[in-house]
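Every protein chain except one is present and positioned as in the full complex.
After this line comes chain A, so read on.
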Amino acid sequence: MNLDFSQIVPYIPFMLEGIWVTLKFVFFAIIFGFILGTILALFKINHVRPLRWFADAYTSIFRGTPLILQLMIIYFAVPQLTGYDITPFLSAILAFGLNSSAYVSEIIRAGINAVDRGQTEAAIALGIPYRQRMTDIILPQAMKNILPALMNEFITLTKESALVSTIGYLDLMRRAQVVGADLYRNFEPLLFVGVLYWLMVMGLTIIGRLLERRMSVSD
């Protein structure tokens, strides 16, 4: 056994900073993916056919190609096309958000479909218009049922975020590689950030549990 954790001690602040860097874009990607995913889900159950086609095609493309490819296209290929020099931060939010919205839209669509049709009818009979019916009656019930599936998606996104190391973004993963290259030892820094990822996911899991408990007051 040739393990020496004392050597990474000077690098700990540098690696810890990676938590913040990773969380920053993961947070925005989750929010962006969730909002876009909700809109896409509403398109999928809409009676206007072109909206359904659009949402289905979108999902098919973003689920049907590798995330790393989408990330590379946004970061390396888009500037070539538009001349706009996109930052790694913005590319990461875009790629992860766009990709996540495809999965989120499927989760939410299933959640909406699982709400008893009678809820919609009762709301219609009371004269409640579409928007309020969705935001106040149907979506809150759908969200409650799909919370575990959504948390799963957010956890996956948090871990997959390590892919941004491939476009030179100094996230948690990339920092472990930098430290590894500096020390010529990889095991210690990789293990260290592994624990940090695990802690972040545990945090998300706990938030999910709390939300679930809060939403079950009506049971």
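What we mean here is this: a residue touches a chain if its C-beta (ideal position, glycine included) is under 8 Å from a C-beta of that chain, and two chains touch if they have at least 3 such contacts; residues count from 1.
Criterion: contacts and distances are computed from a predicted model.
Q: Per UniProt, what's the omitted chain called: "Heme exporter protein D", "Molybdopterin synthase catalytic subunit", "L-arginine ABC transporter ATP-binding protein" or "Polar amino acid transport system permease protein"?
A: Per the UniProt record, that chain is "L-arginine ABC transporter ATP-binding protein".
Q: Which of A:V9, A:V48, A:L126 or A:V195 touches the chain that is not shown?
A: Answer from the full complex: A:L126 touches the omitted chain.
Q: Determine and list the chain A residues touching the chain excluded from the picture.
A: Considering the whole complex, chain A reaches the absent chain at 116, 118-119, 121-129, 132, 136-137, 140-141, 144, 215, 217-219.
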